[in-house]
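Everything below concerns the one structure shown next.
Shown here: the complex without one of its protein chains, the others still in place.
Moving on, here comes chain A:
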Amino acid sequence: FRIMAGKVKWVTDIEKSVLINNFEKRGWIQVAENEDWNFYWMSVQTIRNVFSVETGYRLSDDQIVNHFPNHYELTRKDLMVKNIKRYRKELEKEGSPLAEKDENGKYIYLDFVPVTFMLPADYNLFVEEFRKNPSSTWIMKPCGKAQGKGIFLINKLSQIKKWSRDSKTSSFVSQSSKEAYVISLYINNPLLIGGKKFDLRLYVLVSTYRPLRCYMYKLGFCRFCTVKYTPSTSELDNMFVHLTNVAIQKHGDDYNHIHGGKWTVSNLRLYLESTRGKEVTSKLFDEIHWIIVQSLKAVAPVMNNDKHCFECYGYDIIIDDKLKPWLIEVNASPSLTSSTANDRILKYNLINDTLNIAVPNGEIPDCKWNKSPPKEVLGNYEVLYDEEMAQSDGPERDLRSRPGQSTGAKGNRARDLGKPVLTTWK
């Protein structure tokens, strides 16, 4: 029973027009951080402050923020891998069929993150793995950075000597986490289109982790490198060949400002269906949805499921030439910068649909609500996984059969009439 029917008061520390235009079009009122606010779209630094022991404060029932307090369990490269490894081990211990392994010891259903080690902590483990395959290429990524900063490729142990020296010292614990790196097996056989490497950026909205309720934005896109792909060792240093981040590619000679090197996911789907066939394409997209849901399930137990929070993640996925998708990383603050006109429209609509789900009816929020928006407000989102719904389907569902509906951006085929799509596997 609402006493006041005032306008939503918003704050943001991210000055992006796609955000501000969306707030203004709802007639919301901009306020300062220290005033009474209902909605705060914050950067990851700010969320750290809000929930920190020293500077934090309690949020009231009519306040909503766009990050979960410990989102880094998913969005830091090292923690993501740690959580997924832990999740897999737990399932294995339980004897869950999901954790089944093949004859080579690889997980059949849960092998979606390239082999990864933390440096300097796991240096020796890494060396052991490296020596099994000395001609392999590995990719070094700083744990705390984004936009492709600080990433480089190696194919010789000597190139990462720095981390081996440090691991021998007993005081590596004092090493600031900013210098921590992850090293992953580089996917040197990416699926190429027109000879170029690309990755997928997909947006996933999580409104609650327990029960898990997440939505996938139908309008994801592919980001292409401007330079032809080659696994040749002479080009390992050429970031224009290997890294798809727009922040990197836009400095290349051939970067085009009209299309920005981006393709819609529906284009990708059309191309794959036409050249590879429908079954393998549907299977690919099902697998992509699967790995997203599994990654969220992996971190759900450790997530602070604060009811004031929702989060819109940017998932980066690479498809290899055997049409297997790999989860590369998850971004807590996907870029809201628009590199092209189409981009601006897409991001504007993304925020619009996100706000419609997170702040129902555009009214002053009540964080006690059940977080179950009606189907009509989803916009370009569709339900990826709804734990409550899935559980109410009963335990007789076979975990191994994943009929999973294809939801490529081209079609929203809700064949389970009335039920949310994609909840056919638990």
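Simple rule for what comes next: a contact is a pair of C-beta atoms (placed from the backbone, for glycine too) under 8 Å apart; a residue touches a chain by one contact, two chains touch by 3 or more; residues count from 1.
By our rule, contacts and distances are computed from a predicted model.
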Missing subunit (named according to UniProt) among the choices "V-type proton ATPase subunit D-like protein", "Myotubularin related protein 6", "Exostosin GT47 domain-containing protein" or "TBC19 protein": "TBC19 protein"
Full-complex contact with the absent chain, from A:Q45, A:N104, A:S135 or A:T275: A:T275
Hidden partner chain, touching residue among A:W41, A:Y87, A:W263 or A:Y348: A:W263
Residue, one of A:F224, A:W290 or A:W326, that touches the chain absent here: A:F224
Contact partner of the left-out chain, one of A:K196, A:K250, A:K307 or A:K324: A:K196
In chain A, positions touching the absent partner: 193-196, 224, 227-228, 253-254, 256, 258-259, 261-263, 266-267, 270-271, 273-275, 277-278, 281, 342, 410-415
